[in-house]
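Step one of this worksheet: look at the structure below.
One protein chain omitted, others in place.
Let's look at subunit A:
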């Protein structure tokens, strides 16, 4: 994926093959963005207008990034799918459209490669080149952190606000370091937006942490004990990991919603995220119906790769769930051990007090102190067990669910293609009948319908191919990320165990001479 390739116009139709598609699909490619500039402003309105006005074109851009024929999803537009059939034609159009468009979008990366010949705002070219360069690098020069949970408000209307800080050298942001305050529903809102836009492409969207009515209620009510502190810390860490995964994903990072989330001072309240809202119920119903349809679809796929991978994912998810349950049990037992050790330490201290041999008495008190220190060690160990291991497993169980969702999307796309094919078939039969019956006026309509459906079939087939490519690529990226994640987290966990044992050794070494001194 040399930068240079992007400076050239894409190959002509005849040379079209998988690769350009994949390249275009995964780059934060500017080429794609411009397709819709001229074409579908009306479509822009029809499409998810959940952000402020200025963002709409940006939405389209992001839409286009991941799939050059994404407008096929904008099914509202009755325009036939023709104009998206041949992406290459669109690129030819781009050079013209660009000069007309280019509002002061926040997406500074807008603007095609074909800039030299066009009038663009002066600031663009440089930042674009930089952007391309950076896109080439594997390491994203981007850090996000979620810190400083603060309770805002009181009673049942209270909520926790978290500070989201970003540090980056990516030019698409206004500053190098900045931070904003967000609440949990904002994170959920981001997920909803991304999900709507990208999941249809077969992207693996990192799922956010789960809602917890009980946990939050405790916090709201103001219960100031360790369990609510734990809950808040757990949520903060989970939100941080969630954001980090989002910005690590090359396509999602380019999504203006993500940028807005990170940059904008005030975010409109995400309303569709409340559990008991109308939107919430709707979601539940959709999910239920999805589940039913899921069971009945089976692709007769010539490509066994997808089947195999799906099976792997499912079995892995099973194992991870098992592992998570055991780690949970370990955390609980360690907490128990912690409590019991503390109690024992006190008991030992009492015994030491009543012992009348002075040396033994002192030794017993020392033993009590050692056990106290062990208690601290156990507590830290339990925290480490939980925050490093258990949460890692929980995250990946959710992520594997998202991966499965991805595969399901592909299946749905396939199904749609198949259905289109059968509809086409029916239309052809109708035409044949009409020919037989010799009804010229209806025949014309039938012919039009056939053309329409032929177009659809081709488009859907292409969609399916495209989503297959995306899913495959996403999956490989996911595997890589997962592999790294697990390795680094487990190493971290083992290091914490190591430290704990080192302190173990120190404590008992200190006690030994005391024991020996008993006379």
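FYI, a contact is a pair of C-beta atoms (placed from the backbone, for glycine too) under 8 Å apart; a residue touches a chain by one contact, two chains touch by 3 or more; residues count from 1.
Everything below uses one rule, namely that contacts and distances are computed from a predicted model.
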{"item": "Protein name, per the UniProt record, of whichever chain is missing from view (\"Signal peptidase complex subunit 3\", \"AP-4 complex subunit epsilon\", \"Sorting nexin\" or \"DNA primase large subunit C-terminal domain-containing protein\")", "value": "\"Sorting nexin\""}
{"item": "Residue among A:363, A:388, A:406 or A:420 that touches the chain left out of view", "value": "A:363"}
{"item": "Among A:196, A:323, A:402 or A:430, residue touching the chain not depicted", "value": "A:323"}
{"item": "In subunit A, positions touching the absent partner", "value": "312, 315-316, 319-320, 322-323, 326-327, 329-330, 333-334, 336-337, 340-341, 343-344, 347-348, 350-351, 353-357, 359-360, 363-364, 367, 479, 482-483, 486-487, 490-491, 494-495, 497-498, 501-502, 504-505, 508-509, 511-512, 515-516, 518-519"}
